[in-house]
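Left out: one protein chain. Kept in place: all the others.
On to chain A.
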Amino acid sequence: MSGNGIGYGEQGGEVAPELAQEAAPTTAPSVPAAFGLFSSDTKKNEDLKQMLESSKDSAKLDAMKRIVGMIAKGKNASELFPAVVKNVASKNIEIKKLVYVYLMRYAEEQQDLALLSISTFQRALKDPNQLIRASALRVLSSIRVPIIVPIMMLAIKEASSDLSPYVRKNAAHAIQKLYSLDPEQKEMLIEVIEKLLRDRSTLVAGSVVMAFEEVCPDRIDLIHKNYRKLCNLLVDVEEWGQVVIIHMLTRYARTQFVSPWKTDEDVGDEYNENNFYESDEEQKEKDRKVKKTYTMDPDHRLLLRNTKPLLQSRNAAVVMAVAQLYWHLAPKSEAGIISKSLVRLLRSNREVQYIVLQNIATMSIQRKGMFEPYLKSFYVRSTDPTMIKTLKLEIMTNLANEANISTLLREFQTYVKSQDKQFAAATIQAIGRCATNISEVTDTCLNGLVCLLSNRDEIVVAESVVVIKKLLQTQPAHHGEIIKHMAKLLDNITVPVARASILWLIGEYCERVPKIAPDVLRKTAKSFTNEDDLVKLQILNLGAKLYLTNSKQTKLLTQYVLNLGKYDQSYDIRDRTRFIRQLIVPNEKSGALSKYAKKIFLAQKPAPLLESPFKDRDHFQLGTLSHTLNSRATGYLELSDWPEVAPDPAVRNVEVAESAKEWTAILSKTKKEKPTEKFYSESEEEEEDSASTSATESESGSESEKERKEESSSNESSESSSSTGVSSDSESEESTEKKTSGAAEESDSEDIKKKAKEISKSRSTFSSSDTESSSSEESSSNSKSESDSNNDSDTEKSRNATSSKVTTQVFVPTKMHEMLHRMTGKGLSAHYQFSRQPCIFGDRMVSVQVTLTNTSDQKIENIHIGEKKLPPGMRMHEFNPIECLEPERSVTVSMGIDFCDSTQTASFQLCTKDDHFNVNIQPPVGELLLPVTMSEKDFKKEQGMLTGMNETSATIDVAPQNSTSRVITERLMKAANLGVVPSGQDKIHRFAAKTVHSGSLMLVTVELKESSTAQLIINTEKTVIGSVLLRELKPVLSQG
């Protein structure tokens, strides 16, 4: 091999000079230096190629490192492509990674060669390790080669239903990449986005919303169903995802809810209500709460409440995102909470300060009150960069009012003296604005500015002149003295703007300074030719005005000036001269206008409005690039106005059954992955979710529920009038709701609950994929879901015949186990039950639903899990603390416990704000299992492998009424979480399951014998559990 390498090197060595000879005649001989460089470059690359060919990883690595160095410096390394791409399948991770870096950079340029690498990634996409799958997808989608679009599409689709949330996250990223590569895939991609939006993992949420924003930001309808989920997940999404989601939700909320601001303006204006509320329901509600003028949609409130904690984020972008959300969505009275956090950001780096100050500037124009308490935080330090200084100044000016103006002016005085003259000039303008806005201080400001006229710095003086001019215009009454003073200054000031301002002032008020004005004209006429254009125009103006008021003294002078202007180089000035001459100098040609010359020139002019330059920025959404630039950036999405009438809020209600089904389908579909390493992985699925949704439900649901209750009161007579909607719900539903899955809590509308009830009822009557008899009894909806799962398992079977599948549970036990009695719990009672769902916190955990009820008459705060005393190996995923539980309310939360396939007790402390109680959860052995479907053939095959000491059996008596297959199935399933295996023999019933922790198979056979006995056989590797299970199942069939 090494000989080979040398051979190649020699060859390379020969090639280079050859090339040189060939190329020599074509290149101009005058540039030998460049040529030399070229040849040395090839040589260098030759040796890199050689290293890449070498058999040693270290040489390859060295070469790759040098190549990456070249890429980093922006040097072209594309000609090494063939040599590099060969190493894509290298065993060495670092080489592999560097090859990936190279591929992503150059694949676009070398499309054909890049195809060589594709198969490697395709293989890796099937890898059992989720991280390898994810990185393969990442690189594959980063290779911008149009030919592989179909492959990418396929990979994305597959990855979007991967079991690992991390892979799904990468799929969401890949969507954007594919979209930018081939926008024609949009429709298909939207489907994937829709699917991923339903994902409950916090890992995925941010990325998929990003994809949504990029691909189809106008498809707001996709968000409806996911709105509440996104709100609830938000706190746990990684910070970058939070920013994206918050911005998207801001846009969404502006289209879906009515404005909370109107009431601010119409407080007490009850006659107006009819205009705002049109629907009948709202009208009814109004009758009930006459005083209340506006009720916020509970979903609107949900968003505001769930974003508020994020103001505490360490990430400035998140804080800003929440701030803009509150600014654009919250009632004006609540928006104030953002100011503190924004002011905190001012401690951050210069760039962050810059953006935040810009946004504060816009806000402070509209709502001064928000930032007034923080006025001192905007005081300027001499070390601030100029742009920060000017922004701070801007904000201080916006915040100025009668109360704080004196302090502010004192502060401004310091700034005027600043060595940073640009800043000093800006301060003078700020003083001018304060003076016009607050009439009480106008005189003080004016005096101060006049003092500045004697400043040594020209820029300061010039700026003062300009500002004084504006100020005088607002109140021209009594300022002859100042004008005289300024006329004197004209001799010394050279800044054109200032000179022009003085001239304008003198012209405008020439009647007040009748002696000085003509003299000024005389002086300026002398220097006319040397003046700036701006000044020339004002000289002409002055001349015209004097001509009209004091033509005796100035007629000649004006004509002289006009003559000069006539031959000026600037056409502006020539134009103006011509215009003025026609207007003021009477001659036969002059039209009707000249009669009005005096009116035209000496009209009362409106005072200029001194406005903040941030005034016009408020039509951009805060916190956006467009706002910063004050111009529409590419891809800026306009924030729509509030709708007059809110669109139907029911669109956000989530169909429980559907989502649950979907989810379990996904789970069962992708379950083939066997966790090889001990990853945290799937535990990522949101824990807080169920807890927080149910909590919010109890609060936010109350209002809407009340309405709906009225409608449905006829059917639900049992609901007592004394208790509130929610608690009565939970009571009446207690038995049924327990059976619904954790996801079922998502709903907060009554009708959906009813639906869920139906479904859970049908679930509770046992049904399985093969018992035909049951389906006739089932409602149509159930048979549909059943057939779904049937199809599912069918396709699975055909694809992967021997592997066993975890199926959805077919029976959920209703039995509640007591965890904490209300007497010992001082009013707090807790029950738990096993939902028999695959646990969302980790696939080795058993999911346990805990129902907490407050039976006391005081609210119980902060319910959480305290110290845990778990046997070794056992793990527990706690439910999120419940902030507050109102009296007579109950909350169901789910937690996951990894019992390590043992029936040991999990002991822990259930804590409230003031107390803690020791509680236990002990699982019946039947709950440590997950049902598995398999064919009879597979069952027998597996059973054959689990004989000998893996088999335990017993003969049992079977009560006569228990001998039908239906009853047997029902009873066994009640006792343990088993899956039914279709059986060809009447007398033999087979059930299969696997243990939750280790996934070992658990095969149960019931063989009916003569004289009402039966043989019960259990085959499993886990003999201990097997025998415990046997013991538990024995009495099940014998009892009557």
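Everything that follows uses one rule, which is that a contact is a pair of C-beta atoms (placed from the backbone, for glycine too) under 8 Å apart; a residue touches a chain by one contact, two chains touch by 3 or more; residues count from 1.
We take it that contacts and distances are computed from a predicted model.
Taking the options "AP-3 complex subunit mu-2", "Mitochondrial ribosomal protein S22", "Vacuolar protein sorting-associated protein 35" or "C1GALT1-specific chaperone 1" in turn, only "AP-3 complex subunit mu-2" matches the UniProt protein name of the chain that is not displayed.
Between the chain not shown and the residues A:97, A:522 or A:574, the one that touches is A:97.
Only one of the listed residues, A:140, A:243 or A:466, touches the absent chain: A:243. The hidden chain makes contact, of the residues A:55, A:180 or A:406, with A:180. Within the complete assembly, residues 57-58, 61, 65, 68-69, 71-74, 92-94, 97-98, 100-101, 105, 108, 129-132, 138, 141-142, 144, 164-166, 170, 173, 176-177, 180, 203, 207, 210, 235, 238-240, 243, 247, 309, 312-317, 319-321, 340-341, 344, 347, 349-352, 354-356, 373, 376-377, 379, 381-383, 385-387, 411, 414, 417-419, 455-457, 623-626, 628-629, 631, 633-637, 679-681, 683-684, 687, 861-862, 864, 867, 880-881, 883, 913 of chain A touch the chain that is not shown.
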